[in-house]
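In this view, the complex is presented without one of its protein chains, the others remaining in place.
Order as written gives the chain letters A and B; numbering starts at 1 within each chain.
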Amino acid sequence: MPLQVGCAARPGKARENKTGAWRVFRPVVEREVCTKCGMCALVCPEGCVEETEDETYVVDLDYCKGCGICAEVCPKKAIRMEREEK
Amino acid sequence: MMEIMEGSHAVAEIVKYCRPQVIAAYPITPQTHIVEALAQMVANCEIDAEYITVESEFSALSACLGASAAGSRVYSATTSQGLALMFEVCFNVAGMRQPVVMSIANRSLGAPLSIWNDQQDSISLRDSGWIQLYAEDNQEAADLHLIAYRVCEDHSVLLPAFVCFDGFILSHTYEPVDMPTQEEVDGYLPPFVPYQRLDAKDPLSMGMYATPEYYMEFRYEIDRAMQRAKQVLVRAGTEFSEQFGRDYTGLVEGYRLDGADTALVAMGSICGTVKDAVDEMRDAGKKVGLLKIRTFRPFPAPEIADALRDVGTVAVLDKNISLGNSGAVGTEVKAALYGSGIRVLDYIIGLGGRDVRKEDIAKIVDLAEKGEGDMFYGLRTEVL
Partner (left out) sequence: MAEVRQGCELFESGHRACGGCGPALAARLLLKATGENVIIVASTGCMEVFSTPYPETAWKVPWIHSLFENAAAVASGIDAALKKQGRDEKVVCVCGDGATFDIGVLCISGAFERGHDITYICYDNEAYMNTGIQRSGATPYDASTTTSPAGRCSLGNVHQKKDMPGILAAHGAPYVATASVAFPNDFMQKVERAVNTPGPTYVQVHAPCCTGWGFESGETLAIGKLAIETGLWVNYEMVDGEVVKAKKVRRKPVEEYLSRQRRFRHLFKPVRRDDEIAKIQAIADRNAEKFGIDIRRKE
């Protein structure tokens, strides 16, 4: 790909950097406990918690860095952090 | 139409005809008359521009960068300390490939503080990626702005330019100037078409950072654009000559170089004095000529070598000093003539407004012919 004049770029390329590889702990959502308040999706610094068709929340593990903020803010404690098996 | 105009007013007038949308500048002697004149034009609705009364030169050029990135033609003017304050932004504007045109009313740099002319300010930014054009007189100062916009905005170039003209010597001096009309300028300079711009309908990130994988290639691209600017300058100069009848076809301009044994090399208003001195020396049978460098960046090394190929001695007049080495123009002319066998000597002259007269030029030619050079010329040894 030729360089874009002036070190500029169109959006779209950041997602090629799969930050999920950084993760040490993985968030696991317990669907039965989740009340679908959406706090986890709102506060994730990666924007990688997505609302699905049936209004549940799933984490895109390609990008989740495992910071644990979602687990910490979940009012129902429906998310627990589990160590990644390597 | 021929008018008797102060250099600054000639510049302001031509800038008006270039239709910049955003002007951001900060006053500094001897540039003030330009920005005052433009402010008055905006106040009189003679020019449809936003005039940003910034709080510093640093912000002036930063604002120009933003406006240019948003897709507007921009203008600024400064000199000396103001240009030094812009140092960081200068490299940035060039690296971000914004075609900003800025007048430099050349002035020395402190300390000691001095408001008078030399070319230390713009020459100190020779590595920054700005095209640098130097004017000999008020006519050329005006004309070069038109050429600068044409060249900078050309999509094969996309670089900023300094249009340099000597402070006070030109900026505050009245000379006859053939001022084109708005229609004539519009015929030469098309409206600005940005190559890319900040636009919510077509998002783009500008000024990202480059890792070692990319940085060198970006710098290489800027240098290539500089090289391409040579042809574009020649083309724009040729078209200018055709339309306005004044010759800007060359990056350098020879004056009575035919059969010359000794050539002087100079930039800016001093060329007028040198031409008079050359005429007198020629009348006295001395084979002397002048090579005027109009385009200092991109540096026209092959053009200089070609123009000087038949002379035996070259005396470079440098209104700047790279402290601890020599004058910048001298160093570069020596490099351009490397291996030619031509003797090149450098003379630091006219710093901080020190007057240089025709007699001085004749004396420098004598010194050069004796092989004495690479020196400050015209020092008042009695105060040392």
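The criterion applied here is as follows: contacts are C-beta pairs under 8 Å (C-beta built on N, C-alpha and C of every residue); 3 or more make two chains touch, one makes a residue touch a chain.
This one's a predicted model, so the numbers in the text were calculated from it and none came from an experiment.
Residue in contact with the omitted chain (choice from B:Met5, B:Ala37 or B:Val74): B:Val74. The omitted chain makes contact with just one of the residues B:Ser114, B:Thr173 or B:Ser205: B:Ser205.
Contact with the chain that does not appear here is found for just one residue of B:Ser59, B:Thr173, B:Thr249 or B:Thr331, B:Ser59.
One chain of the complex is left out; on subunit A, the residues touching it are 1, 4, 7, 9-11, 13-19, 22-23, 37-39, 41-48, 51, 60, 62-63, 65-69, 71-73, 75, 81.
By the touch criterion stated above, the residues of subunit B touching the omitted chain are 21-22, 24, 48-50, 52-56, 58-60, 62-72, 74, 88-89, 92, 96, 198-200, 203-211, 214.
The working rule: only the chains that are shown with their structure count from here on.
Between subunit A and subunit B the centroid-to-centroid distance comes to 54 Å (mean Cα coordinates, whole Å).
The touching residues of subunit A, when paired with subunit B in their complex, are 3-11. Residue ranges of subunit B in contact with subunit A, taken from their complex: 95-98, 158, 195-196, 203-210, 214, 217-218, 221.
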